[in-house]
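In this view, the complex is presented without one of its protein chains, the others remaining in place.
Going in written order, the chains are labelled A and B, and every chain counts its residues from 1.
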Amino acid sequence: MNAALLLLADSRLPAGGHGHSGGAEEAVRVGAITGPGDLARFLRGRLATAGLVAAALSAAACALAARDDASAVDEPGRSYEPGRSDEPGRSYEPGRSYEPDRSYEPGRSGEPDRSGGGAEGEWRGLDAEADARAASPAQRGASRTQGRLLLRSARRIWPSPALDAPARAVPQGVHHPIALGAVSAAAGCSPHDAALATAYTSITGPATAAVRLLGLDPVVVHRVLAGLVPDLESVARTACARTAWEDLPAHAAPALDLLAEQHLRTEVRLFVS
Amino acid sequence: MDARAAIATESAGGRTVLGTLRSDPPLTMRQTGPVTVHLVSTAAGPLGGDHLELRIDVAPGTCLEIASVASTLVLPGPGESVTVVEARVGAGATLRYAPEPTVLAAGCAHRMIVRLALEEGASVTWREEIVFGRYGERPGTCHSRFDATIGGVPLLRQEFVVGDPAVDGSPAVYGDARCVGSVLVVRPEPPGPPFADAPAAGRTDKPPTSGRLTEPVLAEGCVVLPLAGPGTLVSALAPDAAALRERLTWGEARATRS
């Protein structure tokens, strides 16, 4: 573990995170979270779905950024492998195993490179994988906003060519887990660190929001978070399992989708999401 | 039990012909209309240990509709049951895949894989419904994965896990619902301008008549979500299978031009 992980996971990192509740505000409004018990179930379910997906995207982004960074420093002339196509015309093999059978290659994209240019195309490819895992426009919007704010701050905190590529590739903001993965690499953290920080922020934001909205005892809520530490570790481990981008976890949380869309239609909102 | 069935359409003089209709019990299929095929399960299950694969190939410019005569009851057995559906839909082709729900019986251990590869200009409606046990029954476990691409670009990837204590009963995942379902709707770029439904539209509003939905539409337990790519997802949670179907049908009407 790199100590920079502490900075990345700190809620005081000035990147706009305090304005997001990850669905908790709406869940409180509709009565789905009323106290520490249902908050714990909310957080655990969120971690196992949205948290796992985000952690895996973050680890992949960290690996991609680390490679970019290394190539920027060591091999300025190195060319990137173009993104691999998804084999749309792949022939049917009846006996083929249903399990992913492809080995991991950092940066191997599940979609064609649409950029016409190396690393930026790969960032767009990874970003498209995040898009395909976020059915709710409200959640995509919140994720891109947070990603944009994080990159804005991080490029001043940890200036690195590895952060310029994603910022250039998706000017409206890469998805937040992808930004967090890239920033982790720029800060010197490993993909596992990135996954851990991402999983952690996927539950601490909603937990803090619940404390503010319901006036819960912050010590009790921190006990809930402490109880999720084994889950955090297991999610980070799973998120780092080496696989092609197209096979990364894609766990859906339909209730979060509903909450996110309802939230945007609610007149009284204290949080962005 | 292992079974591999296949359906493939061909274009013959501008008409759709079922070129391949290969049943492999228990995956048995009957042609019930010019372009309609019903899945008829000729054995209980799938049971644990079964491995069932269905390959669907809709040739460019042809149409196919797949339904089933009854819901699929997934039962326990030695090991995991696996169903794999792999579908390709060509340019200008239309596929409607809308079988009856998958019901997870107590003790089952089920894996569902769907891989849907669309060419640009394909038109697809793909419905999935998962019911968490029969009435009053606590379901076994299920892990489903759905991957859809258009022209090789990812459109929708989503996994559902049932029977994991981390997600069961979580207000973030299924809440107190007993069923989860979705309908993926993909239409070729419509001629009309994109339309935004009234953001807080209720069920009484008339369905849209042209263009593609640009704003999500929301109702009790159901949300119609324009995806980042060229498609729309109807996502619903419900207390029972009948309510789930009603919600998905309502959502599908909002998502499509009619």
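Just so it is clear, contacts are C-beta pairs under 8 Å (C-beta built on N, C-alpha and C of every residue); 3 or more make two chains touch, one makes a residue touch a chain.
Keep in mind that, in the parts below, contacts and distances are computed from a predicted model.
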* **Among "YafY family protein", "Glutaconate CoA-transferase subunit A", "Urease accessory protein UreG" or "Peptide ABC transporter permease", the UniProt name of the subunit that does not appear here** => "Urease accessory protein UreG"
* **Omitted chain's touching partners, listed by label** => A
* Provide the residue numbers of subunit A that touch the chain removed from this figure. => 12-21, 145, 148-150, 152-153, 209, 212-213, 267-272
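Note that only the chains that are shown with their structure count from here on.
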* **Chain centre separation in whole Å, for subunit B relative to subunit A (CA means)** => 27
* Could you pull out which subunit B residues touch subunit A in their complex? => 4, 53, 55, 57, 82, 84, 86, 88, 111, 113, 117, 119, 145, 147, 149, 151-161, 164, 166-167, 169-175, 177, 180, 182, 199-200, 215-216, 218, 221, 223, 225-229, 233, 235-237
* Structure fact -> The subunit A residues in contact with subunit B across the complex are 23, 27, 32-33, 38, 41-50, 85-88, 90, 92, 94, 98, 110-112, 114, 128-129, 131-138, 140, 231, 246, 249-259, 261-262, 265
